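I am attaching a structure below and will ask some questions about it afterwards.
With one protein chain held back, the other chains of the complex are shown just where they sit.
Labels run A, B and C following the written order; every chain starts at residue 1.
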Amino acid sequence: MYDMLTALINGALGWGWPEWALNLLSYILIVTIVLVVAPLQMLFFTYYERRVIARMQDRVGPNRVGPEGIWQPIADGVKMFTKEDIVPQAADRIVHFLAPCVVVAPTVLMFAVVPWGPGMVPVDLPTGLLFFFAISSISAVGLMMAGWASNNKFSLLGAMRAVAQMVSYEIPAVLSLIAIVIIVGSLSINEIIAYQAGLIISNRDLPGVPDLGLGWFVFTPVGFVAFVAFFIAALAEGERTPFDIPEADSEIVAGYMTEYSGMKFGLFYLAQYVLNFLLCAITAIIFFGGWQGPGVGWLYAQGITPANPNGNGLFNVLAGILGVFYFLLKTYIFFFVMVWLRGAFPRLRIDQLMDFGWKFLIPWTLANLFSAALWVAFTRWGPAEGMLITVGWSPVLRWLAAFVVTLAINLGVYLWLTRVYAASQAERRRAELEELSAAA
Amino acid sequence: MEVVVQMVFGLIALFILVAAAMVVSVRNVIHSALWLIACFFGVGALYLLLEAEFLAVVQVLVYVGAVSVLILFAIMLTRQISGEGVRQLTSRWPVVLVVTVLLFATVMTPTLINQQWNVPPAPPLGTPEPIAGPAELGRGFVNEFLIQFQVVGVLLTVALIGAIVIAFEERARRRKVLTLAEELELKRLRERTTQTETPEPVEAEPVARETRPASEG
Amino acid sequence: MLQTQELQVNIGPQHPSTHGVFRMLVTVDGETVVDLKPVFGYLHRNHEQIAEANSYLQNMPYTDRLDYFNSMANNHAYAMAVERLAGIEVPERAEYIRVLMVELTRILNHASAVGFMINDMGAWQTPLAFGMREREKILDLFEMASGARLMCNYFRFGGVVRDLPPEFIPNLRELLRALPAYIDELERLLRDNEILLQRAIGIGILPPEVALSYGVSGPVLRGSGIPYDVRKAEPYSVYDRFDFDVPIGKVGDVYDRFLVRIEEMRQSKRIIEQVLEQLPDAKGGHINPKARQNVRPPVGDAYARIESPKGELGFYLVSDGSTKPYRYKVRAPSFINLTPLADMCRGYKVADIVVILGSIDIVMGEVDR
Partner (left out) sequence: MTASPFEIEIPRGRVIEVQRDDTRVRWGGGLLRGMAVVWKHWKESFKLNRSYSQIHGTFTIEYPEEQPRIPEAYRNMPILLYDDETGHELCTSCFQCERICPPQVIHMTQAKDPATGKPVPAVAEFIIEYDACMSCGFCAEVCPFDAIKMDHEFELSTDDHTRLTVHKEQLLRPISYYAKIAPTMWAEVRESALKKLQGNVRRRPDVIGLAPQLTEKIAARRAELAAQAVQAAQAAAAAPAAPAAAPAEGRKLTPEEKAAKLAAIRAAKTAQAGESATPAEAAPAPPSPAPAGEAAPSADKAAKLAAIRAANAAKKAAAGEAPATLPVAPADGMAGDTPADAPPAAPPADKAARLAAIRAANAAKKQQSGDGS
């Protein structure tokens, strides 16, 4: 992308600028774009969620402010700005002020590694995926600061619950992604997307497959299990419905946000929706090929790319637009699923939530890691690495064997684990009773 | 380029030092914990300067994401944070100062002596081969450092199980609050056991039951 | 090491999920509830004292305000009490219209009670929105017949104020055509939902013998497995001419009460269909012409009770011969169903309290009077 930008800047401001100035200018340009896009996504998401959930409940949703209620989020924003910002008298002023910043900064920072289109990624970090989750864990610290600074017993309890939930669901989230990283072999997000070219089967696994940009991971058993586990963990991370304990806690009414009003509360709200957007984006990128889609690969190949520098710039722009379209379409579909869940399910209790995370998701994703390793073994390893069974097999046969084996393992683990998990609930109550009756 | 890198390094080092100083000198324990987190960030930035991205990201993930949250939890749950009562400077601070300078000297002088200052310039800025990339670390764990890796694994699981045991102990000690249904179930269980052991009629209801009887609601 | 002392938590009175103004002083040990003290009276309007200053007829609109979800049921109980006191007969058609209205209000009450309970569990109003849609249709029918949606004031001593308008029956038949589909859909949405099962099974168990000792009635009693229904135990009005079943639960937890309410909606639909078949024609008279509305009953007392959607609703009237009741007492089912709340919540988590309260389905207007 930077070659494109440098060409653009030179053209606009005259040639002969020093190298570092060009880089600086293009970085500034990209940072502004990202900083503008993040709140816009948040505004659109609030409107999108209220309209969709209204439709699910046979009502209409906001349609008064502007045609079909389009300016409603802006009205909400203005309301947030004009609301009086009350700081509790006994609160720890500095920490109270810093908390929203520490929550919002990382969520916007996470945009740095999200690729919007082919070659359109602000920073192509080789450890992009890990960076994404490392930065997202910082907002947990911000929540603790918010809970502590409001000097109110309930917001502290709410903050502790929220942080406990986020930290304990980060593990299954990262574990399920590592399964994909094992298959791809690299942490760089661009690499993961590039891997998902092809038709139903990625052309890296089966070279002969035509590249239609549909070789998504979700069509492989490992990828599908990782997708479901990651999406559930993302729901918990973004505090969405089955797991929105901190936000609308029935006994501790508003959790850590109780003592915040005005724009500080707006910041928490912004952070939550931007985080949801990013989690949907990462789900789309890792499991549904991000900007991959029919035609994007071909268009990008014509344009100026490191591979053939003398392509014509127009194709880059076209590929970029189509790529962004696919990416946003997938992200909005996932957010629709998040809102759909919000409309259909009640909320889990805090102990059930923890129970589910630790006793079901983590073992399930660990098993998935094992099947991912098997997938790599079957598709890529030869006798050198010790795989003697598949020595003479054709790539199609190896892929099929990998598919069947991993499918069997994952399905078996799922069925067995569900029975064990359900049994353990009832068992625990009976055990306590016996233990009590023995003691009494 | 060299000067800019040195300058940035100087800035980050200064930032880490200030943060570390604040950790020990600020009154409120929570503030010192937050300064500690700032310190971790500084170290992460240093790693980035050394182009060890993986380490920098892991540093942020592990320290800032998990360890600091653990510290904050520990501080908030254990005792009331008043902040005034903490005496910052002991009366005999000169002695303390001398001891620290001596310690610092014993550590620093050998490195300063055999450091060749005129080190050759760094290799040209081509595609730097990642020193501590994830792949090398992975291979290292599995090949050379296999034993250390397993030992650390065992250590961590032991710590995990220890935490669970402590929590269970605490839960057992706290008296279990019985729900109505469990109480009645318990009564039925106890009647069945008392009937099987002592066939003669059951005497009065066992008195000391830790929860009040259901009727007096 | 980490010793958590018991702390007092105040839920309500302006809490979002207590039904009306109702406060619970909960002593909590960590996450489990040790003790719960309900505090109410915030909605006390001196209903029974006002009734003693009003004439019998003037009290009728005030009974709408008792359980403001089922004004028809309150009217029916009060009208029966006064008719028993003053010895007024009610013509056939009026009896059928009365049963029709009470069964409709039962459907509307259970549809929204289930919606509110699931809403307390955290589902963002979707089951409630579906429940409200059915409730709106029934309220439109009430508005057509009595003139108001909630405060119907439709019953008079000896019958009803006005006969059913011509477009009432066709709309009612159309509603009945859609009702089974709605109930099945509600069940499909919630019955096997794993999250709901975790939040409802084994929570807030009320064993049968404890339920009896507290004197609870209605879906709460039937949820604990006791098939007691006033319409069957002491068939008043024309209930002895309809056959319908009495659903009961096995364990007596939140899940049972939820399923009992859904089953009761189906039974109410059955009753309404039978009412429509046997409804005598208009010349039967919607009100007893000889009944004087400013009634002056002989000295004495009377107690009439009906199966209101919340439980056994009774009116006890004492007359001293004048036009004003000497004593006017309401046996409110919500008030009595609320008494075992402390026992039902003990030992469960704090987040379950609101769900258990929702499963009892109380209305503060009736509790505080």
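The criterion applied here is as follows: a contact is a pair of C-beta atoms (placed from the backbone, for glycine too) under 8 Å apart; a residue touches a chain by one contact, two chains touch by 3 or more.
These numbers were taken from a predicted model, which means no experiment stands behind them.
Partner chains of the missing chain, restricted to those shown and counted over the full complex, are A, C.
Residue C:P61 is the one among C:P61, C:G285 or C:G300 that touches the chain not shown. Of the candidate positions C:P91, C:G122 or C:P247, contact with the hidden chain is made by C:P247. Of the options A:L8, A:V405 or A:A422, the residue whose C-beta touches the omitted chain is A:A422. When you scan A:L13, A:L29, A:V60 or A:L314 for touch with the missing chain, the hit is A:V60. Only one residue in the set C:E52, C:E89 or C:E194 touches the chain that does not appear here, and it is C:E194.
Interface residues of chain C with the unshown chain, by the touch rule above, are 54-55, 57-62, 126, 130, 133-134, 136-137, 140, 143-148, 151, 153, 161-162, 165, 171, 174-175, 177-178, 181-182, 185, 188-197, 201, 207-208, 212, 224-229, 232-233, 235, 240, 242-252, 255-256, 259-260, 263, 293-294, 323. With the whole complex as reference, residues 52, 55-60, 63, 340-341, 343-345, 415, 418-419, 422 of chain A touch the missing chain.
The rule we apply is simple: only the chains that are shown with their structure count from here on.
By number of C-beta pairs in contact, A-C leads when B-C and A-C are compared. Relative to the centroid of all protein Cα atoms, the closest per-chain Cα centroid is that of A.
The distance from the centre of chain B to the centre of chain C, with each centre set as the mean of the Cα atoms, comes to 55 Å. If you average the CA atoms of chain A and of chain C, the two centres end up 47 Å from each other.
Chain B has residues 178, 182 in contact with two or more other chains. For chain C, the set of residues that touch two or more other chains comprises 202. If you check the complex, the residues on chain C that touch chain A are 7, 9, 11, 15-17, 26, 31, 118, 120-126, 129-130, 133, 189, 193, 195-196, 198-199, 202, 349-354. Taken in their complex, chain A has these residues touching chain B: 92, 94-95, 98, 125-127, 130-131, 133-135, 137-138, 140-141, 144-145, 148, 156, 160, 163, 167, 170, 187, 432-433, 436-437, 440.
Residue ranges on chain B touching chain A, taken from their complex, read 28, 30-31, 34, 37, 53-54, 57-58, 60-61, 64-66, 68-69, 72-73, 76, 130, 133-134, 176, 178, 182, 185-186, 189-190, 193, 206, 209.
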